[in-house]
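Can you read through this structure? Questions will come right after.
The other protein chains are all here in position, but one chain of the complex has been omitted.
After this line comes chain A, so read on.
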Amino acid sequence: MANAIEVNDTAAEAASILAAYRRMVARRAAIVLGLAVLCVGAFLLDLVTGPSALTPRQVLSGLFAPDSLTPPQAAIVWQVRLPYALMAVLVGAALSLAGAEMQTILNNPLASPFTLGVSSAASFGAALAIVLGFSLPFIPADWMVPLNAFVCAFGSVLLLQMMTRRRGAGVETVVLLGIALVFAFNALVAFVQFISSQEALQQLVFWSMGSLSRATWANVGMLAVVVAVVVPFSLHAAGQLTSLRLGEDRARSFGVNVQRLRFMALLRVSLLAATSVAFVGTIGFIGLVGPHVARLLLGEDHRFLLPASILAGALIMSLSSVASKTLVPGVLMPVGIVTAIVGVPMFLFLIFRRSERS
């Protein structure tokens, strides 16, 4: 008799825990949805913010009925506001997703495209193109700087990639190599700056600040394609990435080919980070902070962590874009400066929180 009651008890307990678990899952889905709504809100805010005397209503109606605007107004909305705002969303999403995947596969909370040399490599590539005036046949001159930045950024991730595949190189080695890359590329950029002309130097400094003002429909389109292609693969790998958080040997024993998972993830990271940095320059901290915000909100089940990282990155970037237009009235600050200003305190907060925990 006592036994029967016990069985009923455990059945009831199991049912209540399952219900609580499902509520937790539903809450996480709601948080992701909430982030998406905030993203749309921030995007619209970004769209209606700017130095020109357009009212929010004019901007929004101009989106749906371009004829309602005068040609100069239409040009502002369609050639400036919209591509900038879309670029902010895409770059934030791409860098944050890249950071989330990097942090998981390298088992390091401080990993991001910025901290592991991808951005520095891109700066170096851009510096070479700007200062030495590289050109290639059939490639328009406008595209040389982003192309060169892309090649260098992609190359730096491939270098990290090769390290992970070397026998005996642990993930710590890869992280240390990434940090070495930051210093090496920064030194190379400084060297190129040192030998460059005054004019090229100015161009280079502006490039390395990271700005949405280089957004055009062409490069917004390209980044959108990259994001659209990469995201489904990332989400598909979510289950394996979650199991990797339980330890490498354990994940392998659960049937996950960790080496292949790392290779594919780093390939996605290199595409996302290199394309973003090539088009907008150095944007720090999004790739680091975006995933941390997502993790704090809903843990490390990657089915939720990855979408939330994408959305958190896009949200922070959109808000940074708004701030870059409003912090100093009448001045459009390079957004890379703003993300760093916003990002450093957040970064410190996360570090202290982490050390307090351990």
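As a working rule, a residue touches a chain if its C-beta (ideal position, glycine included) is under 8 Å from a C-beta of that chain, and two chains touch if they have at least 3 such contacts; residues count from 1.
The criterion applied here is as follows: contacts and distances are computed from a predicted model.
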Protein name, per the UniProt record, of whichever chain is missing from view ("tRNA-splicing ligase RtcB", "ABC transporter ATP-binding protein", "Xylose transport system permease protein XylH" or "Dimethyl sulfoxide reductase anchor subunit"): "ABC transporter ATP-binding protein"
Per the touch definition above, residue among A:Ser211, A:Ser243 or A:Thr275 touching the missing chain: A:Ser243
Contact with the hidden chain (one of A:Ile17, A:Met162, A:Ala180 or A:Val328): A:Ile17
Chain A residues touching the omitted chain (full complex): 10, 13-14, 17-18, 20-22, 24, 107, 109, 167-168, 239-240, 242-243, 245-247, 249-257, 295, 299-301, 357-358
